[in-house]
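Sharing a structure here in structure tokens format.
Removed from the display is one protein chain of the complex; every other protein chain stays in position.
Labels for the chains are A, B and C, by order of writing; each one numbers its residues from 1.
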Amino acid sequence: MSEADTLLIDATTRILQDLCDPQTVNAAKDDGWKPTLWRALEESGLTLAWVPEERGGAGASLADGFAIAAVSGRFAVPVPLGETLLAGWLLAAAGLDCPDGTMSAAPSRPRDRITLGKDGRLSGRALGIPFAGTVQHLAVLTEQDRTLHVALVAAKDCAIRAAPGLSGDGRDAVTFDGVVPIAMAELPGNLGANCLAVMGAALRASQIGGGLQEILAMATAYAQERVAFEKPIAKFQAVQHNLARLAGETAAAVAAASSTADTIATLDGLGDAAFFEAAAAKIRAGEAAGEGAAIAHQVHGAIGFTEEHILHRFTQRLWAWRDDFGNESEWAVQLGEFVAEGGADELWPLLASR
Amino acid sequence: MSEADTLLIDATTRILQDLCDPQTVNAAKDDGWKPTLWRALEESGLTLAWVPEERGGAGASLADGFAIAAVSGRFAVPVPLGETLLAGWLLAAAGLDCPDGTMSAAPSRPRDRITLGKDGRLSGRALGIPFAGTVQHLAVLTEQDRTLHVALVAAKDCAIRAAPGLSGDGRDAVTFDGVVPIAMAELPGNLGANCLAVMGAALRASQIGGGLQEILAMATAYAQERVAFEKPIAKFQAVQHNLARLAGETAAAVAAASSTADTIATLDGLGDAAFFEAAAAKIRAGEAAGEGAAIAHQVHGAIGFTEEHILHRFTQRLWAWRDDFGNESEWAVQLGEFVAEGGADELWPLLASR
Amino acid sequence: MSQAIHFDPIRLPPEAEELRIEVRAFLAEEIANGGFDPRTTILSSGFDREFSKRVGAKGWIGMTWPKQYGGRERSFLERYVATEEFRVACAPTAAHFTADRQSGPVLLKYAPEHIKQEVLPAITRGECTFCIGMSEPNSGSDLFAASTRATATDGGYLINGTKLWTSNAHQSDFMIGLFRTSPPTKENRRHGLTQFLVRLKQSGITINPVRNMAHKHEFNEVVFEDLFIPEDHILGELDGAWKQATSELAYERSGPERFLETYYVLTELVRVLGNSPDPRAAEGIGRLVAQVHTLRRMSVSVNGMLQAGKEPVLEGSIVKDVGTIWEQTLPDKARSLAAFVDAEPGNRATFDELLQYATTIAPKLTIQGGTTEVLRGIIARGLGLR
Partner (left out) sequence: MSQAIHFDPIRLPPEAEELRIEVRAFLAEEIANGGFDPRTTILSSGFDREFSKRVGAKGWIGMTWPKQYGGRERSFLERYVATEEFRVACAPTAAHFTADRQSGPVLLKYAPEHIKQEVLPAITRGECTFCIGMSEPNSGSDLFAASTRATATDGGYLINGTKLWTSNAHQSDFMIGLFRTSPPTKENRRHGLTQFLVRLKQSGITINPVRNMAHKHEFNEVVFEDLFIPEDHILGELDGAWKQATSELAYERSGPERFLETYYVLTELVRVLGNSPDPRAAEGIGRLVAQVHTLRRMSVSVNGMLQAGKEPVLEGSIVKDVGTIWEQTLPDKARSLAAFVDAEPGNRATFDELLQYATTIAPKLTIQGGTTEVLRGIIARGLGLR
């Protein structure tokens, strides 16, 4: 079992509490707080936690990075912290140096392909790239004659069609046609074509787990404050049972995500075990995100449906995160095919091996 | 809107109350009550309600027959009343005379095919035929060079592999290879290959609706009697909400089934409208059967799981009925393909036409 | 034990189907000539006074009401057909729908004659928008906790307090408000509330927007400060609003708007899945269609039974419970079924846009107009459990 650095988690939590309190952010009149937050995260080394020190990063462990992601979920962080982490990991994996500033990674949807031509130019398109419209760089997984490469691209060089997505963070369409990367390198042999999807899914599962923990706490607290029919609604059995179900969904997401993070952190490369755990976590956490958000809203009633309440900062990100790096259906088909190929009698040994 | 004969419904209810009270049947040491019940049903003309008088039946309306089926569901009738009704309808549709006694109809599963050879012998196999192991005759929908025929077959002439099925009523495998029918006729042109499936689905949906009404009444009554934590469990909000959900499932099944019965009773032949309604009713009633049985058991707790309690007489039949004449998935694929063929903009006109 | 649940398999009568043809022609022409745009209507509040006036001119607002008040004395099944066609066409009915469904019937039953003569015809002309002033900051599901006071004064009442979640208050002419005229009694905590007709366009009323999580201005906070309401604006019995609350509920709960709120997602889903869906997609469509068909048949049945003088109160509540849960879960099911639809430009842009919107508004569908929790309590009472 891997252990994340509690000091690092505490530091992340403190920065986010100070500079990204959802209540303050929600009430802010403009985005002026964003650069301050980003600077604090960057200066503390959190944004490039997964990049070795010699490549400009903080050289933290894989377990640390997932812990940062889980904390970022608990704050519904509206800056590309997770995305920059992921992009940094991809660049570092290929031995590339990491630039400062915000990044995102592409592709996010399983069927999007970006190819690298003989002329050194990219082509292809990726939809739903988180924060693509606002980040400075993109780390791109690309193919040239079946060889996988990682390319660092300046966002300004790409044609980006902005779309706010559910959370307002941006789920933008990026067209790479003709773009010349700033830097490029082959992906090492211990990583496959699904490496970005697996890491992205694991990251999102961690964030979903964190987000669910927070809306469970919010809904639990609200149920104890809100009075209806002359008692706190927490005293109604229907509300208690709804919250028990929310706790169950939260537990499943948290357990699946932390199991996956642990698997990736303790094994070398991203083999079948990482695929299996990441797929299961993204499926189960994605299901939990949908169920959990619905329950949290039901408990909150009308107030939770308003712009001024922070609940939507979480629920809209939960909905968005379940779509990123493969949705439940996409992962489930892949996982189902993997299991079927092994056959009925190999399923239990597979499960027990985790 | 078609109206069933209330006198007939009352008569059916009375016979079943007298001779097929679930409590009495459940406690009976042997099957001695079965012939008495069957004789009463037969003498009152209920078993051949859908057969014209000149062919040996009661000549009741289609609406009447579906009403009988719904009442039979309310009593979880363990004799082939619905099956004989259906077989009688099929034989009569082809202009064949109906024998006395118990019957069932084949095939029940959508992909089972029975063919009629040039030598006048049947071949093929049908699985899951309700009561096949105990009835005297089978009405069989069969094909000869794409022409549809109805054949009356003596059950003793077939090779029958008995299986009790969920309800114990029998869901038997019937092999027709080499069987020479007692009588045979072409199906009239206004009926197609799906006519038995459509009628069977409509019949089962009616029975499921009746069964759900009864378990809703049982669970409601039980919740008011059973005391836990010093009050009737009906006073617990969780139990109230479970029963409200059961009421919703019951309502959906009843509404879908009665709409289908009305459609078949008022239109000539079994065209697209009958297919659409029967498909929707079998899907929705089948879903309701599963959900509803689960809720009724949850409300009843341990007592509902015992042999001596009558709940299982209903729930096991609900589970069995949803498999007969096409399950939810089979009908849903057919209905989905039908809707998709019409296209998005024709969906609302289709719905509104019903 | 309660009466068995029952749904007469009611079909819409010929006059209703004739009306459907008229309504469809009207809506098609409106769309064709730019009268409204369905997509815009979905994504906005759907409030368009000019459109409402054109609907009023056709005689389709308050169409079941007596002719002397501008109504057309048509049946509830005719109204049913018009309502579902407007809803499915995503027409902007917000400026008249509340008055048509709820406020008008209340006025018809409880308002003094001169108010009926003044207001009802204006509603039918589409010139008069109503909102409903029930909820308050501390009184949501529990309406009888309302604390906004109506204090008796010369010839009327002075209103002080705050209503919340009042949809469209900022664009309305009238509110039917629930105010406290007496404290509750020990025996009956529902005692002491009275319904009033409130004219909104006057001083003493401040309306503040409450934006929703889709960042739209739909709700309002309505603050009353010494607002005077004349005595003859009382609707029904003083202190006895609790007796009136249930009068039109079966209609209100069982209308097509109770399951068609996100119907556009289903239409677009069928479109993106194409004419030859694989078994996975076909099964999904089939199950969704079976459910919406069943809900519609339940809803038609309840309306028809009401028209026939029956009282399907339990059935009406069930339609709302099953219907709102369904319309709420539809976006998630559609998302899953469309997971493998190719994202080539144009293929699913409309679907994705509408799906995203429906996902965002879905949470309110089991909260507004009575939460699932309250509704299931009502159903449980109908079953004899409470």
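Quick note on the criterion: a residue touches a chain if its C-beta (ideal position, glycine included) is under 8 Å from a C-beta of that chain, and two chains touch if they have at least 3 such contacts.
The structure presented is a predicted model; accordingly, all values stated were derived computationally and were not measured.
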Of B:P35, B:G117 or B:G301, the one touching the omitted chain in the full complex: B:G301
Residue among A:L41, A:A252, A:A274 or A:A302 touching the omitted chain: A:A252
Chain C residues that touch the omitted chain in the full complex: 278-280, 283, 340
Positions on chain A where the hidden chain makes contact: 1-2, 213, 216-217, 220-221, 223-224, 234-235, 237, 239-241, 243-245, 247-248, 250-252, 254-256, 258-259, 261-263, 276-277, 279-281, 283-284, 287, 328-329, 331-337, 339-341, 343-345, 347-348, 351-352, 354
On chain B, residues whose C-beta touches the chain left out of the figure: 109, 111-112, 127, 165-166, 227-230, 236, 238-239, 290, 293-294, 297-298, 301-302, 304-309, 311-312, 315-316, 319, 327-330, 333
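Keep in mind that, in the parts below, only the chains that are shown with their structure count from here on.
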Which of B-C and A-C has more C-beta contact pairs: B-C
Chain B and chain C, separation of their C-alpha mean positions in angstrom: 38
Of all residues in chain C, the ones touching two or more other chains: 373, 376
Per-residue overlap in chain B, given as positions that touch at least 2 other chains: 237, 241
